[in-house]
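FYI, not all chains are in this one, though none of them got moved.
Chain lettering (A, B and C) follows the sequence in which the chains are written, and residue indices restart at 1 in each chain.
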Amino acid sequence: SKQAEQNSVQNNQPVKLTLMLDWTPNTNHTGLFVAQDKGYFKDQGLEVNIVNPSSQGTLEQLVATGKVDFGISAQEQVTSARLSDLPLVSLATIIQHNTSGFVSLRSKNILTAKDFEGKTYGGWGLPSETAILTALMQKENADFSKINMVNIGETDQLASLNSNIDLTWIFYGWTGIQAEIRGQELNMIWLKDIDPALDYYTPVIVSNEEMIQSNPDTVRKMMQAIGAGYEYAIGNPEESAEILIKYAPESDPEMIKRSQAWLSPQYKADAKQWGVQKATVWENYSKWLYDNKLVTKMMDSSKAFTNDFLPTR
Amino acid sequence: MTLALKNLSKTYIENGQSMEIFRDLNLTIESGSFVSLIGPSGSGKSTLCNLIAGIEKPDQGQILLDDQEITGMPGHVGYMFQKDLLLPWRTLRENVTLGCDLRRQDKKISSVEAIKGLEHFGLLDFADYYPHQLSGGMKQRGALLRTILFGQPTLLLDEPFGALDALTRREMQLWLLSIWIETKHTVLFITHDIEEAILLSDKIFVLSKYPAEVVEIIDVPFPRPRDPELIFSSGILPLKTKLFHLLGT
Amino acid sequence: MLKNNSRRFRPPAVLLRYAPALFFLVVLLAVWQLTVNYFSIPRWLLPSPSQIGKALWNTKDVIWGHTKATIIETTLGLGLAVALGMTVSTLMTLFPLSRRVFYPFLIISQTIPLIAVAPLLLLWLGYGVLPKILIVVLVCFFPIAISLLEGLELSDLDLLHLLQSMGASKWQVFSLIRWPHAMPALFSGLKIAAAYSVMTAVISEWLGASQGLGVYLLRSSNNFLTDRVFAAIIAITALSFFYYAIIIILTRLLLPWYSRYRRTS
């Protein structure tokens, strides 16, 4: 709370904050661990506890209730949460463009949405999956009801393609790199190529309305540190990969290094600053959902995100 | 202590049917005497013990111990059941001091008493055995010791040897007799076994089928100390035959 | 004295018996409802009983569709677990060497986290109904097999001697003595298995399924529809209780000698 913030500042005590990840530590999170490792948080008078995810949609709710201060989410989740009245706000996008897409084994020759008919899709059971597949199918005059939707949870998506799953949705920077390592040949349909509206932000850094209203300074310091972390990761892929490996000793170092090399240029990409979000991206996606009758009302994009806390130079 | 039952009445209601067990039962057991109660199965012998022990209440009437009323008040008599009822989770020593634990008596005193008792009953070597490690006869002796260490001068023994084989039973009878001759408790002894009643008692009360009445009070005419061979003597035959036929009624 | 009142199952007695519990339930729901209303707790955080009731009613067809899938997995899984448990215990009893080889594994594999193995099973067997049934089978198998094995071990050796003295074969000893003697143990194992079976099916659905109460629960949760999450939990509880009750009823019907015997011996 504001009180706590002032007290801490007065006492010269660091402000304690919690940041919750959306998944197992991976290269999407590198900047966060760099900020931790290089003491960027400390420099801002913050003590950040990076905690691991709570699956099954509770992350957004935990951030909304203030049980955790910051979280890693995605534009789809934020949109869905705000439509359910969760007071969530996106503060920065970690990657400028959507690096995800639908993959299938090259041997199955699935090249367009038309080919999805009669196939089995393995996903997480997220609302956005149904939404996007439906729209995609409609656009190519295919029938969504002919897709068999299966929830494959946390199993190995690539291995599932050798089982009875034909199609799955991956982030190239992680699972795509693993496929390269395995030498598994895939066809990939990138989301950003399907429709410009689908080039949305994933993942994003979120907090709740109460937090940014009552502790703006803390939020600003937090984003300053995180921004610096990602800038370092953009400039130093190899060193930052080592930092991530240090903080996530359970991971596969080879995989992290290759993934980091691929992802570092993608964080900022064509933007003028890391993390900056365009109103059009938020509006377009929301409108796209509405136009495709996937939701019954429009989200107020202006409340869903803000660039106000991005690092200043 | 003299135990007296005055005008006891007790009726059970089971499944809507009422069943009169006693109607105006009167009975007196003199201080220091050994009285056996025999009667057909279901005549209410155990019910009578429960009433005297205070774990059930009569519908009417009084139970007096030396003219003091104890109706419905447990703890005034030592009560030993047909089954040995040693607690399986307590060693023999812990079992015999159960009464002391209940009364929160000084552990040391009760432990000294227990050891004396165990020695006297020939059980000292087995003090730390659990009941399942003891023979049937040992368990019965343990249960009797517990009843005696409970410290009341009046004992109710409800078919204490019912579960023993014939030979062990005979041993236990003689042994009980030897104990009683020393301690001179007032004893009410329930049994089905006519020879047992004759061998042990001063008096035998014969109960009828329910509603139970005392159909006969018999003074056992044999002098004490009694010869264990008594039961092989022809002197007991008339009494034995008489009791047998009384039971049948 | 403490005799059992044999009339306690007559209808008015039943009502009277459960009256305090029902009363408590009503108070609990009322307090919950009023708290949610009074503090205007948002629905996604804690829905009120009336909201949950509405969610149940409004999605009843969807829930029923998912319930059917879970019923199929649970029923088949439980049925196969019983068959497998019976076969394994029988073989282990009849062939002592097999018992010596496999019994330690039976005890240790009971502690294997099957839910952690489940994703691997899905990978190997595909994402159809088969691996889910298999997971239910495995989870339910252990309590059934282990209780049955214990039951098949005759504690009363005299019964064995009786049959031997009558010239009974090993197989007759098994079918006439060991088997009926083991029935109460089997049913108590079944009770545990039944209580866990639905939960297992639900978790296995989280790991890979397109239909089932687990899928409904996950989707509701991902859509921030906490009222439906509660509706799903109620459906799962009701279904679990249904299996549990079936086992209790079956025990009464199939082992008429048991309930009284247990009380008197």
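Assume contacts are C-beta pairs under 8 Å (C-beta built on N, C-alpha and C of every residue); 3 or more make two chains touch, one makes a residue touch a chain.
It should be emphasised that the depicted structure is a prediction, and the values quoted were computed from it without experimental measurement.
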Q. Would you state the complete complex's composition as copy numbers of each displayed chain label?
A. A x1, B x2, C x2
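Rule of thumb we're sticking to: only the chains that are shown with their structure count from here on.
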**Q.** Most contacted chain pair (by C-beta pair count)
**A.** A-C
Q) Chain with the smallest distance from its CA centroid to the overall CA centroid? A) C
Q: Provide the C-alpha centroid distance between subunit B and subunit C, rounded to the nearest whole angstrom.
A: 50
Q: Between subunit A and subunit B, tell me the centre distance in angstrom, where each centre is the average of that chain's C-alpha atoms.
A: 84
Q: For subunit C, jot down the residues that touch at least 2 other chains.
A: none
Q | Multi-chain contact sites of subunit A, meaning residues that touch two or more partners | A | none
Q.
Quick check: in the complex, which residue numbers of subunit C touch subunit A?
A. 42, 44-45, 119, 122-128, 205-210, 215, 218-219, 221-225
(Q) Taking the touch rule as given, give the residues of subunit A at its contact with subunit C in the complex, in rising order. (A) 56-58, 60-61, 64-65, 80-81, 84-86, 120, 122, 124-127, 148-156, 159-160, 163-165
